[in-house]
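The complex appears here without one of its protein chains, the remainder shown in place.
Chain nomenclature is as follows: A, B and C, assigned in order of appearance, with residue numbering initiated at 1 for each chain independently.
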Amino acid sequence: MAVTREDVLKWIRAYAEVLAENMEYLTELDAQIGDADHGANMNRGFRTVLQKLPDNEDKDIGTIMKVVGMALLSKVGGAGGPLYSTIFIQAGKTIDGVLEFELEDWAKALEAATTGVINLGKASLGDKTMVDALIPAVEALKEASQQGLSLGEGLALSAKAAEDGMIATIPLVARKGRASYLGERSAGHQDPGATSTFMLLDTAAKVWANDC
Amino acid sequence: MAVTREDVLKWIRAYAEVLAENMEYLTELDAQIGDADHGANMNRGFRTVLQKLPDNEDKDIGTIMKVVGMALLSKVGGAGGPLYSTIFIQAGKTIDGVLEFELEDWAKALEAATTGVINLGKASLGDKTMVDALIPAVEALKEASQQGLSLGEGLALSAKAAEDGMIATIPLVARKGRASYLGERSAGHQDPGATSTFMLLDTAAKVWANDC
Amino acid sequence: MKKLINKPEEVVNEELKGIEAAHPDLVKVYYDPDYIVRADAPVKGKVGIVSGGGSGHEPMHGGFVGMGMLDAACPGAVFTSPTPDQMLEATKAVDGGAGVLHLVKNYTGDVMNFEMAADLAKADGIEVEAVVIDDDVAVKDSLWTAGRRGVGLTVLMEKIVGAAAEEGRSLQELANLARKINGQGRSMGMALTSCVVPHVGKPTFDLPEDEMEIGIGIHGEPGRTRMKIKPADEVTEMLLTPIVEDLPFESGDEVLLFVNSMGGTPLIELYIVYRKAVELLEAKGIKVVRNLIGPYITSLEMAGTSITLLKMDDDLIKLWDAPVKTAGLRWGA
Partner (left out) sequence: MKKLINKPEEVVNEELKGIEAAHPDLVKVYYDPDYIVRADAPVKGKVGIVSGGGSGHEPMHGGFVGMGMLDAACPGAVFTSPTPDQMLEATKAVDGGAGVLHLVKNYTGDVMNFEMAADLAKADGIEVEAVVIDDDVAVKDSLWTAGRRGVGLTVLMEKIVGAAAEEGRSLQELANLARKINGQGRSMGMALTSCVVPHVGKPTFDLPEDEMEIGIGIHGEPGRTRMKIKPADEVTEMLLTPIVEDLPFESGDEVLLFVNSMGGTPLIELYIVYRKAVELLEAKGIKVVRNLIGPYITSLEMAGTSITLLKMDDDLIKLWDAPVKTAGLRWGA
């Protein structure tokens, strides 16, 4: 019960579609406490990713992820660009050179990705950023893999944890990113980056679960 | 049955009040086919006129009218400024040095005023300007004085003629002034200058009739 | 009404106070009657260049007072031409003995008030010439109407004639130059929104969210036609074609292309329009040799643009390039 290269490609393509569908929603969230571009930024990045995929479909999973990361770095811009780029590049480095991976590998990959995001953005849990979706998701994956749960179960738990983390950003006062400029006024709004991160992990759970 | 200096002063003060009350209305008319300032311009001018009157109340009627004309010239601006200034200066020249005047004098004064406006602005009857209110009013005054009608009757007829002329501007396509830039689109709107001119003559009829 | 003002009646006075505080090196401001003259006026032996008009078109005209452009500007109330006493005092203040040239935009009010001022100045022994600017092709010209409005070309004329005056040209030469510029410059404008005259407090005209006005002037007055909003490229063509056909501008002509913001349209959009205008002109063999892009002759906060084309020659290019030092336009000094 492993995630194959084809699964990874399917995941990226499915996520691109989710972003296209939710572009306005993410923008709307960003308009509340940011600058109304998160949806467009992510969508622009993944349009480019889709263009890069055909030439790289025969590469190993790590390479594919790094290609995605580099495309995002040169197309997204803003805070989201380097951060999402880091997620893919760090995850790709962790599961480099393989054509499939297990739950345990994914837990490590997402942990490396999260560490990368934290090193870059200096955000902690509770700062109302994508980190609030990432950390609980990593914890859930690690626990699931320690408990020997199935890939499908583990992914579902991590998606659920990311969702809870995303929802938990609502009452928070932002301390990092553009929302922090609003001070107290940032409370009461869901963080757009945490939302797109939940969507990323939720898409993984849905796409990869179907296959195994 | 003559118009006295006190009547003239009363008329000017009453017109200033009419303008203040109709400032928005005149501006609204000017917004349709002009630049939305006729009400404010006229009102600004007559505020200044009111300030100048106390020092000149003991002068003759011609001088008072010329003082009004000079105040308008230096305060109204736009097309309305020189045109209304001309009305008062030319009328004042015609009935200069007197302390009262008759219907016949007023007919001559308004005719001189109208000639002044036409010389300055080069508008003809039907160009959709204040001239469309002035010419019929002058005709009415001349006829009334020839027919030996009373001052009150003559003034009432001239006010009515000005009103008809004002209303007749509605369907016209403007050929002079700012409204002419609109071409065909100027049709269907009442000319603001013809309207303020009607008000001027209507105020004269009302104020002076009460006294004689 | 969303404006950074105090009282509507105080707008022009407080603006003048701001200009006075900001640019003592460039201008002196006089009040009641209001006028702005360059700090070193009168310049001995130089023809004085005076313009003026309603306020609300900033930086025009007050922002163009200074070395190489205007000697004086007379600001009226918002969108209302100034009065003869302002123009008379300004004319006296800048007369350096070589006469004074009035640059007058063709509006009934401006023309009449400037004419009266010129008569008064002449009676005072000052030589005065006046040139009327009427470059707006949106208005159909005819003997029987007030003729065309003066719009964008005014800015270019003030710059070029100002530079020529600085060179020491005579009043007659300058008047001829100004008439030549008027003869070979054309403009047209459009609006995406109306503007709000301060003392009115609401938009001069209502424009639905999906419509625009074509052929507007600079006083918030409605234009010649109203239509659904079109992409910038189509709008550009809609403005440029009548301009080019009117003169007409022809293949081989060298032109100055001026893309102006009516106030509320940001620079980013002007460059989009400029790009298309150059493309259209090049396709006709017309060469853009100089340009001006920005909010130079505005209608308060109105969103929209106007395009002005001026046929250039070596003399005009040299004068355009000459140093100018004003609050609103500055180079080489």
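In this section, a residue touches a chain if its C-beta (ideal position, glycine included) is under 8 Å from a C-beta of that chain, and two chains touch if they have at least 3 such contacts.
These numbers come from a predicted model, not from an experiment.
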Report summary line: Shown chains in contact with the undisplayed one are A, C
Report summary line: Where A:Gly62, A:Pro82 or A:Pro136 are the choices, the one touching the absent chain is A:Pro82
Report summary line: From C:Pro42, C:Pro59 or C:Gly109, the answer for touching the chain not displayed is C:Pro59
Query raised in the report: Any idea which of C:Glu127, C:Glu173 or C:Asp233 touches the chain not displayed?
Result: C:Asp233
Report summary line: Residue list for chain C contacting the dropped chain reads 2-7, 11, 14-19, 21-22, 55-56, 58-59, 63, 192-193, 209, 212, 229, 231-233, 235, 263-275, 278, 288, 291, 293, 295, 298, 300-301, 303-305, 325, 327, 330-333
Query raised in the report: What residue numbers in chain A mark contact with the hidden partner chain?
Result: 27, 31-37, 40-41, 44, 73-83, 120-121, 174-178, 180-183, 185
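Heads up, the rule we're going with is that only the chains that are shown with their structure count from here on.
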Query raised in the report: Given which chains touch which, is the overall layout a line, a ring, a star, complete, or other?
Result: other
Query raised in the report: Among the chains, which has its CA centre at the largest distance from chain C's?
Result: A
Requested in this report: Could you tell me the distance, in whole angstrom, between the mean C-alpha positions of chain A and chain C?
Outcome: 55
Report summary line: Here the gap between chain A and chain B, centre to centre from mean Cα coordinates and rounded to Å, is 76
Requested in this report: Could you please state the distance in Å, as a whole number, between where the Cα atoms of chain B are centred and where those of chain C are centred?
Outcome: 32
Query raised in the report: Which chain B residues sit where two or more other chains touch them?
Result: none
Requested in this report: For chain C, jot down the residues that touch at least 2 other chains.
Outcome: none
